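Here's the structure, in structure tokens; my notes come after.
All protein chains of the complex are present and in place, except for one that has been dropped.
Should a chain be cited, it is by its letter among A and B, assigned in written order, with residues numbered from 1 in that chain.
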Amino acid sequence: MEPILKIDSVVKTFPGVRALDGVCLNIYEGEIHTLLGENGAGKSTLMNVLNGLYSPDSGNIVIDGSPYIFKSPKDSIRAGIGMVHQHFMLVYSHTVFENILLAVEDIPFFFSRKRLKKRITEIIRKFNISIDLDEPIWKLSIGQQQWVELIKLLLRDCRVLILDEPTAVLTPQEADRLFRFLKQLRSEGKSIIFISHKMREVMELSDRVTILKKGSSVKELLRGSFDENILAGLMIGTDDVPVWEKTEKTFDSIILSIEHLYADKDKNMSDLIDFSIDLRKGEILGIAGVAGNGQKTLAEVLTGLKNPKAGKITTGGTDITNADSRQSHIAGIAHVPEDRKAMGIAPEMSVDDNLILKSYKNKKFRKLFMQNRKAIEENAREQIDAFAIKTGPKGTPVRLLSGGNIQKVIIARELSLRPSVLVALYPTRGLDIGSAEYVHKVIMDAREQDMSTILISEDLDELLKLSDRIAVMFRGEITGVVDPKKTTREEIGLLMSGETLP
Amino acid sequence: MIEILLYATIKAGTPLLFATLGAIIMERSGIINLGVEGLMLVGALTGFSVAYTTHSLFLGVMAAFFASMAAGAIHGFICVYLRGNQIVSGLSLTMFGIGITSLFGRSAVGLTIHGFDRTPIPLLSKIPVIGQAVFNHDVLVYFSVALVVCIHLFLYKSRWGLHLRSVGENPAAADTSGVNVNLYRFSAVLIGSGLAGIGGAYLSLAYTPFWVENMSAGRGWIAVALVIFAQWNSTRALAGAYLFGGINAVQLRMQAMGTSLSPHLLMMLPYIFTIIVLIFATMRLEKGSTPEPEALGVPYDREDRK
Partner (left out) sequence: MIRFEKRKDISKYFAMTAPFVSVLLALTTAGCIMLFAGVNPLKAYMGMFHESLGSVYGITETLVKATPLIFTGLGVSVAFRMKIWNIGADGQLYMGAIGASWVALFSGLTGFAAMIGMFLAAAFCGGLWASVAGFLKAKVRVNEIIVTLLMNYIAAAWVSYLVYGPWKDPKGFNFPITQRFSPDIMLSHFMTYRLNTGFLLAVALVIILYILVEKTIWGYEIKVIGDNPNAAKYAGIKIDRSIIGVMFLSGALAGIAGYVEVAGVQGRLQEGISQGYGYTAIIVAWLAGRSAIGVLIVSVIMAVILVGGDSLQILMQLPVAFVNMFQGLILFFILASDFFIHNKISIRRSGK
């Protein structure tokens, strides 16, 4: 059988990085083909080439035997390729209907809303999706937003559907439903490119797996010829992966107590509602939940970026609800690679300057109102050594560092303040395995020294591995607190979708 | 008295309305244009010169449209294709417009033409008070009102309008749906600039039928502020433009009646009022979901790594 879509030695460079280095990929009709690889292996870049967003430096895309050059996404759409991006391509202030219309090509200049709505409703009904067409996107849950993206592709009648890490934002139950849906599409003869780095999902879905490493395709395997170990071995590079171990520990004293916290919401985000929890000294408290259910607000309130509307935060009897006083007790790390400006760094400034972001007023770094450059550089040298940060030439803007190294800069800065509590918001999102394990090790080491961590993550595996307790959030409330040793993914999944356990 | 004031209000509001509508179209596509002031001047001078030489007001208006469009194309090219800074580019456009019109306008200073006449609308203009004030204007006034409706229909009922709005909100989403983002943005800048030019031509062909250097006197900036007041909505732009026309009319009226207030103090009024209105408009924006196009002022680079 001939592949319907063939990617042949595609190369794509970005300033300073060779993101794709001769990647080959064959997609056959009616299969689910998984693209497996670490973060930074080039999966999304490759798909953006296929999607017409990036034009490759060299290499070919062959569809049904004839070569194609995609000048823009339009050409890719014409060729029958559709993609659900990791960050949805939706216009948030527009309604579901308008977003779907945007994707449909053959509508008249002044269109009849009624007829089109009927057509869309038919599809929605066929797949049993519940969505109000007149609702603006920002009011939908992330799971629903993903359905809108899928509906867009279905209306376009794509032959090849690309899904870039679609389960990252779903509860386990929603993910199951998505998988059933994908299998249904496969049985209708559609080809699906599924991108993931989660072994369990790959094993469940894939007919064929292509493994990507550092911008080139390492191996193509058919179902039956792979298992989790083989895949993991192929995916992870030879780089050192830090190892750590979780020790048994008992917790007696409470280091931080949060009582009846309320906070206002940001756009598209949930607020905090009556949020109460105690953090024990030296424990890692996991916070699970689908992104956008108030986790970011929680992190912002705890780290002093935002003031709560009501409620109290105390540590050892002292009230630290006031933002300024919180900073000396709580440090925060966050890494949101798609938005480097989120909270951790000043991207255009040097590593030296970023390392003193929270302590620039410290006597050590100043002479009256002048900055003490010597001390600042000295501090940077120490931290760079201690955390093995690869910085490039002196004065390089932090923005040009790799994701893992940016995260190290943030960690170095935050830990140098010797906080009693660390708030980690998606600390490993988008990092390669080596860097992610490094972050885990840092958190574990801190636990050994009786520092407490609030670990906010969407990755259940990460939470189950690290946490001593897991609290689940839904729409700004805690729906349950579970013990990672006793709970199941299903149980957490139910809590994530707002249901309470019996 | 009311009749005269109302008439003057509409007359003073119309150039603002054209310019504001133009700015709305551009900003809806995600491009800020601080060059409206310069575009109005280009429109005013071109309109006047062409009308003077050809004796055709219609040709004057058309020429104003295309000349401003050409000037706006510089801004469009820099912002859309070269992804330059929109604020600096817009300011340059204004400087350029002031400079080039002063150079070419030397020979036009002191000339006069017969400007647009009133064209009463049959029947409606017979209504007491309102008839003469509202339904007895020049054709450009009627055209501007028709434009308000057309732009509204275009934005919310047509496919191109949907595409344009999407481009301004989330260009990547539009792009991946097969919409040519750059083309939409560039076209929006062209059309919007042309409309600003008609606003300028209204000044030199209908409001005062002659050309003086720098005759737009900050109206372009007021138009940019009005866009925020109008919440990027053409029908609200109508209200905004006439509100300012009203202030201007009252101010001129007071000068004409010879109050003891210095004319210089009265001249401040429209600007002060704009700032006050801007404050309230912005405060209102903060509360609800904002109608400001999400990608306003942000150049779109398809290959930008997100």
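The rule we apply is simple: contacts are C-beta pairs under 8 Å (C-beta built on N, C-alpha and C of every residue); 3 or more make two chains touch, one makes a residue touch a chain.
Here the structure is a predicted model, which means the values were calculated and not measured.
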{"item": "Sole residue of B:Ala173, B:Val224, B:Leu238 or B:Ala295 that reaches the chain not shown, by the stated touch rule", "value": "B:Val224"}
{"item": "Of A:Lys6, A:Lys358 or A:Lys408, the one touching the omitted chain in the full complex", "value": "A:Lys358"}
{"item": "Sole residue of B:Ile2, B:Leu103, B:Leu123 or B:Met257 that reaches the chain not shown, by the stated touch rule", "value": "B:Leu103"}
{"item": "Residues from chain A at the interface with the omitted partner, ascending", "value": "14-16, 55, 58-60, 67, 69, 303-305, 324, 327, 332, 341-349, 353, 357-358, 360-361, 366, 369-371, 373"}
{"item": "Residues of chain B in contact with the chain not shown", "value": "34, 38, 74, 78, 82-85, 87-89, 91-100, 102-106, 213-214, 217-218, 221-222, 224-225, 228, 262, 264-265, 267-268, 271-272, 274-275, 278-279, 282-283, 286, 303"}
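We take it that only the chains that are shown with their structure count from here on.
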{"item": "In the complex, chain A residues that touch chain B", "value": "14, 51, 53-55, 72-74, 77, 83, 85, 87-94, 98-99, 101-103, 105, 107-111, 136, 138, 152, 267, 338"}
{"item": "Chain A partner contacts - residues on chain B that touch it in the complex", "value": "157-160, 162-163, 165-166, 169-170, 172-180, 289, 291, 294, 302-303, 305-306"}
